[in-house]
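For reference, the structure discussed in these notes is given below.
The complex appears here minus one protein chain, its other protein chains still in place.
Each chain gets a letter, A and B, in the order it is written, and its residues are counted from 1.
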Amino acid sequence: MLEKALKGGRTYWTWVAALLAVIGIGIACYIYQFFVGLGVTGMSRDVSWGFYIAQFTFLVGVAASGVMVVLPFYLHDYKAFGKITILGEFLAIPAVLMCMLFIFVDMGQPLRVLNVLLHPTFNSVMFYDMCVLAGYLVLNILVGWTSLGAERKGIAPPKWVRPFVILSIVWAPSIHTVTAFLYAGLPGRHFWLSAIMAARFLSSAFAAGPALLIILALIVRRYSTFDPGKEAIQTLGKIVTYFMLTSCFFLGLEFFTAFYSGIPGHMQSFIYLYKGLEGHHQLVPLMWFSTILAVVAIGILVFPFLRRNEMILAFAAACVFISLWIDKGFGLIVGGFVPNPFEGITEYWPTTPEFLIAAGVWAIGFLVLTILYKIAISVKEESGGEAIH
Amino acid sequence: MSINRREFFKIAGFAAALGLGGATVAAAVKKEVEASGPYLLDPKGLKAKRWAMAVDMAKFQSDADIQKCIDACHQVHNVPEVDPAHPTQEIKWLWTETYEHAFPGNEDEFIAPHYKHLPFLVLCNHCENPPCVRVCPTKATFKRESDGVVMMDMHRCIGCRFCMAACPYGARSFNFRDPRPFIKKELNREFPTRTKGVVEKCTFCYERLAKGAMPACVEVSNGALAFGDIDDPDSDVRKVLDNNFTIRRKPELGTHPSVYYVIGGKEHA
Partner (left out) sequence: MYDSGKILAGLIIFIVIATLPFTLNLGKAVAKPSPSIDTPAINQMAKKQCVESKDYMKTTHMQMLNNWRDEVVREGNRLYVAADGKEYNMSLQNTCMNCHSNKSKFCDECHNYVAVKPYCWDCHIAPKEGV
């Protein structure tokens, strides 16, 4: 089926070439980082994880959110999602790939990364994170590719796929739970030491992922003859609405616990992020921008008559995605390191090479996404689009 | 085409099995080499159930006395100096913090001015229950069962910095770049430097203990730093703990630090 990715129009190839250019720049910057060290980034002794790990965290959520279309279709026989399950699965693949790449570019000694397998350490959450991510990647490739192959031939997917589908449904929340556990079990990092961290991760993921899927589905409809379906997009809109509300609710819970208890350690990171702490307020505008986007998005999404208009829905989805990207793909990680264990403050901002490397990883993700979607859509255009299960 | 693919999977599966086989062979080779010679502890080495340190702030006469400890440590371990272009990426094993920063949560605006500005020596606490060890994905940082030292295996560290996020004491530094150009003092040619991309910290001078010497900072501290086996009632460190009121950093986290602080009266100074 791969050959379908090699046939495309002018727009397709221009897009691919643009992505390749960004990837090229990213690789050049990575080579520079490889030889000089992570000193080329904005990270420091106090903020020892930055943009890379934050992107990783956010993208695990996007990957996990594939389950939001797979579950209704396979477990509840929700037919409207039949056309877009493959879009969900094929979104998860590049998302996991980007996660792995972001971890890789964040390593101080990338050539030793296989030490994680050579010396497996069962008390380290990172070991489990590696296992679940690799497993999720394999599951999605297996299920997505087999189902699409069957659809191409106009037959039902083989029976042995179903157990893997069920497994992937259970697996999806696990990858994001484990990612939350990377943070939620660290003593002395008050901002992350919260039992609701995994729940917050999942709810924001299930809002941001489907939001991206809405936008992708609309792009697919615009640029191909395959229509993912009005009902499917509307249902995704409902999913985004409820999970965005849940996500904001959970954030509110964190605020309540921190500020009603009045314990300084629990309040400080929030104060730093939203108000500025001891004269340091680099992230304040960004966090408020995220908050405003969230308010606007919810203001639109809770009214069915507004979200029924697909253009307005797309705008709200973009707001959700960007809002949560700022919150989780930046603030959540940096905020955890401010203040430092001595209650001192070191601020963080990514450097240009760091930003370009991250852009390169995103471009790799979008390239894989483009290729996979191109294949899926080509098959759908031939078959009429309905998956059988 | 589908048959070809199936064939491919068969071959891939076979190759994976071979890979596992290869790992077993590698393990066997290792065994054979290991049989070549027994390894022994140096009989001159100092032994303890759990090494611990007591920092008696009252016994430091001046800031210069404290600086002497820091310099001794950083010189003997080839710790690089701050790169002026990147001050936030500095590396330090032993340094000072004021009371409110060394003991956050215990600060008080009415604390006697003398203590407020006292430069407390801080270092890796060699916790009994170390979070850094718990999170390390490769066992590059580990607690020695024999004497409780929280060690760094620089050969194995992949530079993921999970330990830096986990350490509640900010004891760990990362080599953001090659440290060698920033080692301005005479190199200690008996101790390695580090390479870029690994995490480092105080190791309670394991290399000196193994040869029967006290940690470098203790040696030059004129008794302000007491070091010994906390399980031995006659050790130097226990004498300090028995006769003084001591505190530890962030005891509420359950990490059980092995570094104690005697705040002491001003009259001691």
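Note that in this section contacts are C-beta pairs under 8 Å (C-beta built on N, C-alpha and C of every residue); 3 or more make two chains touch, one makes a residue touch a chain.
As the structure is a prediction and not an experimental result, all values here were calculated from the model.
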Among shown chains, those touching the left-out chain:
B
Contact residue for the chain not shown (choose from B:D83, B:E107, B:E128 or B:D153):
B:D153
Cross-chain touch to the chain not pictured, restricted to B:D42, B:D63 or B:D232, is B:D42
Extract the touching residues of chain B with respect to the undisplayed chain.
29-30, 33-34, 36-42, 45, 142, 144, 146-147, 151, 153-155, 187, 189-196, 206, 210-211
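The rule we apply is simple: only the chains that are shown with their structure count from here on.
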CA centre of chain A versus CA centre of chain B: separation in Å?
36
Give every residue of chain A touching chain B within the complex, in rising order.
36-39, 41, 43-46, 48-49, 103, 106-110, 112-113, 115-116, 118-119, 121, 123-127, 130, 182-183, 186-189, 264-265, 336-337, 340-344, 346
Under the stated contact criterion, what part of chain B meets chain A in this complex?
86, 88-91, 97, 100-102, 104-105, 131, 134-140, 156-162, 164-170, 173-178, 195-199, 250, 253-255
